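After the structure tokens below, expect a handful of questions from me.
What follows is chain A.
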Amino acid sequence: GDSNDNETESSGTGTDTVSISGSTSVGPLAEKLAEKYKEKQSNTNIEINQIGSSAGITNAISGVSQIGMSSRDLKEEEASELTETVIAYDGIVVVTHPSNKVKDLTMEEVKQIFTGEITNWNQLGGEDMEIVVVSREDGSGSRDAFQEIVGYSSGELIRNSIIASGNGNIKTTVATNKHAVGFISFEYIDDSIATLKINGVEATAENVLNQQYSLSRPFLFVHKDGNFTEAGQEFIDYILSPDGQKIVSEAGAIPVK
Partner candidate 1 sequence: MSATTLERNNKGTEKFSSNNEQQTTDAKIKVKNLDLFYGEKQALYQVSLDIKEKEVTALIGPSGCGKSTFLRTLNRMNDLIDGVKINGEIVIDNENIYNSSDVIKLRTRVGMVFQKPNLFPMSIFDNVAYGPRMQGIKNKKALNKIVEESLRGAAIWDEVKDRLKSSALGLSGGQQQRVCIARAIAMKPDVILMDEPTSALDPISTLKVEELIAQMKKDYTIVIVTHNMQQAARVSDKTAFFLNGEIIEYDETDHIFSMPKDQRTEDYVTGRFG
Partner candidate 2 sequence: MPSPSNENQIVDMKKSNKLKYFFESASEKLFLICAMLSVISLLLIIGFVFYKGSHPFVAEGYSFIDFIFGMEWVPSEDKFGILPMIVASIFSTIGALVIGVPIGLFTAIFLAEIAPKRVAKIISPAVQLLAGIPSVLYGVFGLAIIVPMLQNNFGLAKGQSLLAVIIVLAIMMLPTIVTVAETAIRAVPKTYREGSLALGASPIGTIFKVVVPAAKSGIMAAIVLGLGRAIGETMAVILVAGNSLILPTSLTDSVRPLTTNIALEMGYAFGTHQEMLFATGIVLFSFILILNFVLAKISSKGGK
């Protein structure tokens, strides 16, 4: 640890590098934060690698990166080695093809759809067509959070569901298939898909903050204490500052406070 720190400092001549790696969901937000941060603090160089939550956590533990980004909760073994900071929350929204007439679901219906009890849109007042469920991969932070809140387990997920990796892929899949239903982060909402209300509540940041809308999860920064520099701490401080949180909300995520 020590020798590493020295190296960074001596070679830096005033420039510190903070290496961050992990979740592809947190990554874009972190990039935006880093860009703004750099305008303020030009002698800190922030490197962001979007390689998946687990890889990021592994890197934080092994010291390859100073900070890991995670969109899932730490497991026990991991938590014992790392310190975590929630930098933002991410809202999750259920999406369908824009042509779909179904615009509102109860949480129970969402569960029934994803567990295969409801298999046709006409059971929900829509057209007579098969439902194609699109989910994220097992282990993904969004999926963990989604399943936990909706209340079903991975084993219960309907077996012939399409598994897409990443918000973008769910979006593309749903946007090109009028049978489909899936879930994505708030940040990725656009015109190509329709967002659904849950229990009559619209998916917005306010509704998440006032706890009317329950589909959300934390975005985590994790680090190992022995491998954490001042510059890293300053960056996290910046994110949690009002300036930083403003950027969080501009990016479509939900501020911590």
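Just so it is clear, a contact is a pair of C-beta atoms (placed from the backbone, for glycine too) under 8 Å apart; a residue touches a chain by one contact, two chains touch by 3 or more; residues count from 1.
Selection rule: all candidates are chains of the complex that A comes from, given by their letters.
The structure presented is a predicted model; accordingly, all values stated were derived computationally and were not measured.
Candidates 1 or 2 all come from the same complex, and the one touching chain A there is 2.
Partner candidate 2 is touched in their complex by these residues of chain A: 24, 51-55, 57-58, 72, 75, 77-78, 129-130, 132, 137-141, 144, 153-155, 159-165, 169, 172-173, 176-177, 179-180.
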